[in-house]
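One protein chain is absent from this view; the other protein chains keep their places.
And now, chain A:
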Amino acid sequence: MSKNRKTPTRPARKPLKAKPRIARPKAKPVELEADVAAQIAAEIDTAPPAPEPEPAPAPAPRPARVAACGLPFGHSPVDIGDPRIEEAPLWAAPRVSALRWALGIMLISQPVLLLGNTHALTNWANQQPVTPFSAPVLTAIQSWHDATARYGLDQPVARGAATWRALREARWPGQPPARPDQNG
């Protein structure tokens, strides 16, 4: 690029015309004649006391300063973006309403958990007291756990638990093994 680029020259400013100043007459101090001043003073002394001002009406109660919509947007961790902005990449699923989407997640995840997470069910059952009412339920849970285990559905959690147990029992070189109360 040329360094000697011409810069556009500004048009010369028009000289500002000074506005004609309007001369204002100076206020003269009011001078009262001595007898007039004495008359006013005498009237003030003899004048009846001014009536008490009427009490001002009580102020109307102020409206409560309440936020109309509750927590302002951005103050909650779930306010993660402007909901008005719609961005849909190619891989995005067809838009369904948030509620239908949430219901879909709930309704699909429950059977998956029922099949693959029977450990949670049996752990819960093991903590319940055996009563005439609970006994059939607890037996059914154990049967369900056994049935899913026959198909290997318990394996992901079982293998994960075994790996985690091995990590829990790992020690530093020369460190004594963990006491039983240290192993959850």
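In this text, a contact is a pair of C-beta atoms (placed from the backbone, for glycine too) under 8 Å apart; a residue touches a chain by one contact, two chains touch by 3 or more; residues count from 1.
Going forward, contacts and distances are computed from a predicted model.
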Should one name the undisplayed chain from "1,2-phenylacetyl-CoA epoxidase subunit PaaA", "TRAP transporter large permease protein", "Carbon monoxide dehydrogenase, medium subunit" or "Probable alginate O-acetylase AlgI" using UniProt, the answer is "Probable alginate O-acetylase AlgI"
Residue, one of A:Leu103, A:Val130 or A:Ala147, that touches the chain absent here
A:Leu103
Touching residues (missing chain, whole complex) on chain A:
58, 61-71, 75-81, 83, 88-89, 91-93, 96, 98-110, 112-113, 116-117, 119-121, 123-124, 127, 156-161, 163-164, 167-172, 175-176, 178-179, 181-184
